[in-house]
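Sharing a structure here in structure tokens format.
For this view, one protein chain was removed and the others were kept in their places.
Residue numbering begins at 1 within each chain, and the chains themselves are lettered A and B in the order written.
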Amino acid sequence: MTKQEALFNYTLRLGDTSLILAQRLSEWTGHGPFLEEDLALTNIALDIFGRAKSLLEYAAKVENKGKTEDDLAFFRNDREYFNALITEQPNGDYAKTILRQAFIDCFDLMFYTELSNTKDATLVGISQKSIKEITYHKRHSFSWVKRFGNGTEESLTRLQQGFDELWPFTGELFEMNEVDEVLLKDGLAVDLSRLKAVWEKEIGDLLNESHVQIPESTYIQTGSRKGLHSEHLGYILAEMQSLPRMHPTAKW
Amino acid sequence: MGRVNVEEVFEAKLAKNDFIEPKDWMPENYRKHLIRQISQHAHSEILGMLPEGNWISRAPSLRAKLVLLAKVQDEGGHGLYLYTAAESLGISRDEMLNALLTGKAKYSSIFNYPTLSWADVGAVGWLVDGAAIMNQVMLQRSSYGPYSRAMVRICKEESFHQRQGYEIMTHLSFGTPEQKAMAQDALNRWWFPTLMMFGPPDRESPNSENALKWRIKRETNDQLRQRFVNQTVIQAEYLGLTIPDKGLVWNEAKKAYDFSEPDWAEFKNVIKGNGPCNKERLVSRNKSHKDGEWVRAAAAAYGKKQMEASLAA
Partner (left out) sequence: MSDSQGPLWEVFVQKKAGQPFVHCGNLHAYDKEMALQNARDLYTRRGEGMALWVVLSDAIVSSSPEDMGSFFEPSNDKIFRHPTFYQIPDGVGHM
């Protein structure tokens, strides 16, 4: 694997993760639990779509085949998508959506902070912008997890249920493959193995404060690094890509 | 000390183009009229999130997706500004939401039409927001302070909405033949419903007289409708699209277009609840509200605990 191939795949991984997460979050727009929160979550989706756009723009540039970010978003199949499995999981209720967000915000803040110290100027630039956004996202999602954990019996039950459904997908976030190895040699990627303990500590504290029971050990769902997804991604792409694929020569 | 005649003070303020503020004395009918008008306006913004929201997941480019998402979010924000303006008149948001969810409250009939293609997102921005802006620009000078201030804020934010819609129409109209057909089809379906947005003709508008007297409205439905038509014809011409009205002709004498009246029977029917999407829209709103019930209850319980903890500290 060349460095260019690795960087392309790495940038897709980040771009796809942002894109699919934002696509999921934006399903809430117009359907939030109350008006203020509808707007708040949409703000978060907007930030993450924006990041997806920047990352895919860069991926297209790295690939150097004359494609645009839209070509990459709308004309790749599920096997060519590398978003983390957790992002494509259905939103479920608001507790599950918020908890997924807390898991990812916590990971992303550490990840993009590290990435901002690497050597690729474009990724550093995107990271610096993202850190500020994610700091706020995390404040939002963490405060809601605490509300659910310390709100009513029902909210705690739902939080625990969301946790049980999502927890098996969190391990994959730290998975590394040849892509990471190639880039790490040149200081172009983040060593994910160094993030795991800190993430577990922070999330563990949050969950303790929110009275969520964490199992001793869990089987980890994995596959996205190889483009192997759950059944959900196919539907997301079918919907998201339908219009450009129906009119492949059209400009929008 | 002679008692001030509150009614005279109120009338004097209107005469001087002064604003009426929440704590000022106001006639009960003025208050009622405002509550009805502002809450209907708020409901329209909230319901208006649905037809456009229908296309967020399918927006055909990342840029289009960002813009549409921001726009739908703005509608929610506008609903919120308006709800709080109405709340200053002594009605709670719960009461207003209940009226909406139970189908008692009215909202703009336009949002009961479906968005069938991406071009509809363009047409809604161009025509529906274009029509809404005419109304809203006028309402910035409405006599009730909180309403007027909300409208100033809304107008500032809305300014990109109509442009966004027209930009979509431009891409489609100068795009592939299929795209152009999509744009024409959307114009065909949205033209007359948009004209209905200004409300019934002046000869039949029961609320207009008081609204004008109180400066809650400042122009009549027909005046605004005429202005909208005059402004929109040239925009359609630029796109190479045909406005679906054979009666549309320039009238040199009145320096304005003559145009056919919308089908007022259809208008009344949609208002009554029989539009293509009335039921769906309300079902969707009710579902979101119901799904959010436990979230609000949890937040309220947590907020109460926080408050107690800070009092105990």
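The rule we apply is simple: a contact is a pair of C-beta atoms (placed from the backbone, for glycine too) under 8 Å apart; a residue touches a chain by one contact, two chains touch by 3 or more.
Keep in mind that this is a model prediction, so the values were computed, not measured.
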Omitted-chain contact residue, chosen from B:S57, B:T84, B:Q140 or B:S205: B:T84
Of the residues listed, A:L14, A:L39, A:I126 or A:L166, which one is in contact with the missing chain? A:L39
Sole residue of B:R153, B:K180 or B:R218 that reaches the chain not shown, by the stated touch rule: B:R153
Write the list of subunit B residues that the hidden chain touches. 21, 23-25, 73-74, 77, 80-81, 84, 87, 92-94, 97, 150, 153, 157, 293, 296-297, 299-300, 302-303, 306-307
Please identify, in ascending order, the residues of subunit A that touch the omitted chain? 34-37, 39-40, 43, 136, 139-140, 143, 147
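Here is the rule we use: only the chains that are shown with their structure count from here on.
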Intercentroid distance (Cα basis), subunit B paired with subunit A, Å: 35
Within the complex, subunit A is touched by subunit B residues 46, 49-50, 53, 56-66, 69-70, 72-73, 76-77, 79-80, 83, 118, 168, 171, 175-176, 178-179, 284, 287-288, 291-299, 301-302, 305
Quick one: which bits of subunit A touch subunit B in the complex? Just the residue numbers, please. 19, 23, 26-27, 29-39, 42-43, 45-46, 49-50, 52-53, 56, 69-70, 73-74, 93-94, 146-148, 150-152, 154-155, 158, 239-240, 242-244, 247, 249-252
